[in-house]
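Of the protein chains in this complex, one is absent; all others appear in place.
Right after this comes chain A.
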Amino acid sequence: MSAALTIMVFDENRIRASIIEEGLREAGHDRVVVLHDIVGLARQIERIAPDVIVIDIETPNRDMLEHLFQLSRSVRKPIAMFVDSSDTASIEAAVDAGVSAYVVDGLKKERVKPILDMAVSRFKAFSRLQQELAEAKSALEERKVVERAKGILMKSRTISEDEAYALLRQAAMNEKKKLADIAQSVVMAAAMLGS
């Protein structure tokens, strides 16, 4: 009896937007529109007339949307919310994840809640991904620097790779420092000594 909801995702971060879009489609919502650019947003909202707008809480463009809702006569009056506004824990989860939303007035809570819960979990998944990526990157960097330090030691002291590694590890243990930090010092010292 109730028609499918039209959901607009406004997020300047394209990857995150597509992660949310995918989640919504998997949940059976096929009327999902993703927008990345504030330019032309007003016209798009009038044209698409979304029931729900999911928006990144960290964008200052929320104030522009407020202006648009105030001015426009053709846009249906939306209500701002952070997921379920009666539940403190879920509000905190939404704010931590960085999600806010506008929902057309009068829409039933039980229809909107799963959409917003989905957005929150996808926003979270995205920041987890970003963190993992950052960690992987720094692990890769560390491995590279250890390789270079080993090479320097092998050459200057004519020792094997295993011996060079053992030397670095011993130094790290003695100095109570990370292996990568010791390796970094070796690389830097070598550069300064011109070897």
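What we mean here is this: a residue touches a chain if its C-beta (ideal position, glycine included) is under 8 Å from a C-beta of that chain, and two chains touch if they have at least 3 such contacts; residues count from 1.
Heads up, the rule we're going with is that contacts and distances are computed from a predicted model.
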item: Listed names "ATP synthase subunit c", "Multicomponent Na+:H+ antiporter subunit B", "ABC transporter substrate-binding protein" or "Aspartyl/glutamyl-tRNA(Asn/Gln) amidotransferase subunit B", with the criterion being the UniProt name of the chain not displayed; value: "ABC transporter substrate-binding protein"
item: Candidates A:Pro60, A:Gly106 or A:Gly194 - the one touching the absent chain; value: A:Pro60
item: Residue, one of A:Phe10, A:Tyr102 or A:Tyr165, that touches the chain absent here; value: A:Tyr102
item: Residues of chain A in contact with the chain not shown; value: 57-67, 69-71, 73, 77-82, 85, 88, 91-92, 95, 100, 102
